[in-house]
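A single protein chain has been removed from this complex, and every other one stays in its place.
So, chain A:
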């Protein structure tokens, strides 16, 4: 079960408040109760004792073995002992003198036993009401001053109705006070939970903002408590984070600019080398085997270097955000045909595209996307390489499929990453990342899926 901090705070607060007030109420109630009952008991016991001591009737002067007292004498005794609304049951040896509906059956058993020797009291509910029961033996004082039991016991029932009512009157305001206490405790708990939780919630949303990249997020610090300290710590952390991130960013920007500058600088010597490469290639045929191989190696590496530099420049253009999109209505089949034709791939690729398929895109970027995907398929896959394009709801879908050994499933999610290289690949590892950057510039997506056999690259471009 999920109980939030707020719930827990309210529950704890209420529990503490309620149990504290309940404890106070119960102790107070019990104290009052004991005092009231004790006083009633003392008074009643005193009364009974006085009366019994003052008995002059023959009852008091009986010896063991004397005959039972007359009923009238007992009735007189009961009358004088009886408190208001009380009852008095008298027992003499085997004779019992009940009082109204009260008999020996209403006297608690322990009192019956004890009443032979000493005075005892107990509180009992009899016939639905609380009674104070006083059990006492009747003594006879001998002329020489020794007291002896007469074998007669008196059980006086004093009603506790008044006391009950008094305690009842006390209970009701106590319960009401408890209820008020509960409401106050709840209210205070809610308010303080809110006071505690508001900064917590604010911290939470600030942390989320920080996570979302708004590194300049700061919170106002109020007061000196733990939450204020936490807020201050949060601010310090955010400031430190912002600082190190901005440092990293400037470092990254510097390194990107460096790559861009280096690539541009490399282009000039490459242009000069490229200019004479054809000439060397023709001359190589006339050279002895070994120098010819050396020349061809240099030429091959010049070509590779050119591709790498062009791709680095293209990549740094995306990094610096200077890549622009020049869309126009293009014949998709024409772009695909041209792309394959200039690169001499027309014979190696099957194309299945409706001639009339026109789409709004940047033709040069579309060419780059196709050239990289098809080039990748030709280099790493196996024929047949098939290019298909069709209109789908909301855009254009271009698929490039090869039938080669495929890409290991573990590598598949990374093929679009920079410098990812398929095993044994001699490419720069930038081609597919450039393809993806171009697709994303159009607002589209590109994905690679394993097929049996081969790999299927799917490009989706939004638009009409």
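Just so it is clear, a residue touches a chain if its C-beta (ideal position, glycine included) is under 8 Å from a C-beta of that chain, and two chains touch if they have at least 3 such contacts; residues count from 1.
FYI, contacts and distances are computed from a predicted model.
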item: Hidden chain of the complex, named as in its UniProt record, picked from "2-oxoacid ferredoxin oxidoreductase", "Sugar transporter", "DNA-binding response OmpR family regulator" or "NitT/TauT family transport system permease protein"; value: "DNA-binding response OmpR family regulator"
item: Residue among A:278, A:301 or A:352 that touches the chain left out of view; value: A:278
item: Selected residue (touches chain absent from view) among A:50, A:101 or A:328; value: A:328
item: Per the touch definition above, residue among A:264, A:300 or A:355 touching the missing chain; value: A:264
item: Interface with the unshown chain - residue positions in chain A; value: 264, 267-279, 306, 313, 323-324, 326, 328-331, 334-335, 338-339, 341-342, 358, 363-364, 367
